[in-house]
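What you see is the complex with one protein chain gone and the rest in place.
Chain naming follows the written order as A and B, and within any one chain the residues start at number 1.
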Amino acid sequence: MAELVCVLVAIICAVQAIRAERLLHSALWLAGASAFIAMIFYSMGAREVAIIELSVGAGLVTILFVFAISVAGDEHNVGRLAVPRALAALLAGLCAIGLLWFASGVVSIVPNAPQSTGLTQMLWRDRALDTLVQVALVYTGVIGLLGLLQAGRTEVDVHHTEQSEIQSQHDATPQAERMHG
Amino acid sequence: MNLPPVAIAWFGAMILFGVGLYGLLVVRNLIKLVVALQILAKAAMLAFVAAGYAQQQMGLAQSMIALIIVADTVVAVIALALAVQVRRRYGTLDVRQLTALRG
Partner (left out) sequence: MAALLIALAIALPWAGALAVWVAGDRRPRAQHGLAVFFAAAGGLCGLGLLGVPSSETVIRVPVGGVFGDFTFVPDGLGIFLAAIATVIGSMAVLFSVEYMKGEAQLGRYYAFVLLFIGAMAGLVLTSSLLLLFFFWEITALTSYALISFHNDDPKAVAGGIKALVITQLGGIGLLVGALVAYVNLGSYDIGLFLARSHSLPPQVLTVIAFGFLVAAAAKSAQVPFHTWLPDAMEAPTPVSALIHAATMVNAGVYVLARFSPAFEQVAGWSTAVALVGMVTALLAACMAVVTDDLKRVLAYSTVSQLGYMVFAIGAGSALAGSFHLLSHAVFKALLFLGAGAVIHAIGTRDMRQMGGLGRQMPWVSSMFLVGACALAGIPPMNGFWSKELVLETALGHGAWWGFVALLVGAGLTALYTARMVWSVFFGAPRAHHHAHDAGPAMRIPLVLLAFGTLTTWLLFGPFAHMLAEVLPGVHDESTLAFAVHVMTDPATWLAMGIVAGGLLLWHIRARLAALVGRLSLAAQVAAEGFGFETVNRFVTQAVRSTATALQRTQTGDLSWNAVGIVGALILVLILLAWGGIP
């Protein structure tokens, strides 16, 4: 029963995260969805990753969002959508139903399944390559972030040339209209 | 109304997946696009938990989820940093105005 409540609340949070008009609200709704998903994990026995999800997914990522929003500024884009809502809903629904049907065999309960191995053993012995890949991923993330922040630091010098470039392209490509916000 | 936890988690994962996909298609703000991506990743994690629970393979499922969390966080970091840069350079976060690749 607890699972049902958690899932429903998580879905509501997710819908609100998409619907919210302000970015900050959107990020907070996402954190809520993350927290409730972590609760489902916990109640279904995935204890370790529940904690990780709660601290990383609901904590760290939200802080990142807030930081990015405070740097980039909020912006509410109104106007016509590129993809009609009805088409988007149809495609998303089709995908979800297709996947639901496709993997239904996987979630049917196996009566005599082999006893599960613990997470630590899994991570360090059976799937050691994953752990290596994760290290590489984190490293890549750090390097990428450093590069981007560095690009931000020299922004002052670049900005002028960049703006004049855009200005010159402006006449040639009418769709490159820029919003100064 | 006595659904097993697996079914609840599985249906929940699919609905979250649909919500995330819908968001990916209709959202116009770059940062909100990252929110939609996060929802998609959470749906995938939930699906792993459901499958792991059903197959009594929670260790394997958890190691997969750990990988997803790491990858997803790195994606969020990079995507947000890119969004900040885009905002600085082009003055907008609206994907409808960032159409430099128009053929």
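In this section, contacts are C-beta pairs under 8 Å (C-beta built on N, C-alpha and C of every residue); 3 or more make two chains touch, one makes a residue touch a chain.
Predicted model only: the values in this text are computed from it and were never measured.
Annotation: of B:Ile8, B:Leu25, B:Ala41 or B:Ala66, B:Leu25 touches the absent chain (contact as defined above).
Mapped onto chain B, the interface with the missing chain covers residues 21, 24-28, 33, 95-96, 98-103. Touching the omitted chain from chain A are residues 81-83, 87-88, 91-92, 94-95, 98-99, 101-105, 125-130, 132.
As a convention for this text, only the chains that are shown with their structure count from here on.
Centre-to-centre, using mean CA coordinates, chain A is 4 Å away from chain B. Residue ranges of chain A in contact with chain B, taken from their complex: 3-4, 7-8, 10-11, 14-15, 17-18, 23, 26-27, 30, 33-34, 37, 40-41, 43-46, 48-49, 52-53, 56-57, 60-61, 64-65, 67-69, 71-73, 75-77, 79, 81-83, 85, 87-89, 91-93, 95-97, 99-100, 103-104, 106-110, 113-119, 121-123, 126-127, 130, 133-134, 137-138, 140-141, 144-145, 148-149, 151-152, 155, 159, 162, 166, 175-181.
Within the complex, the chain B residues that touch chain A are 3-12, 14-23, 25-29, 31-32, 34-36, 38-39, 42, 45-47, 49-63, 65-67, 69-74, 76-78, 80-85, 87-97, 99-100, 102.
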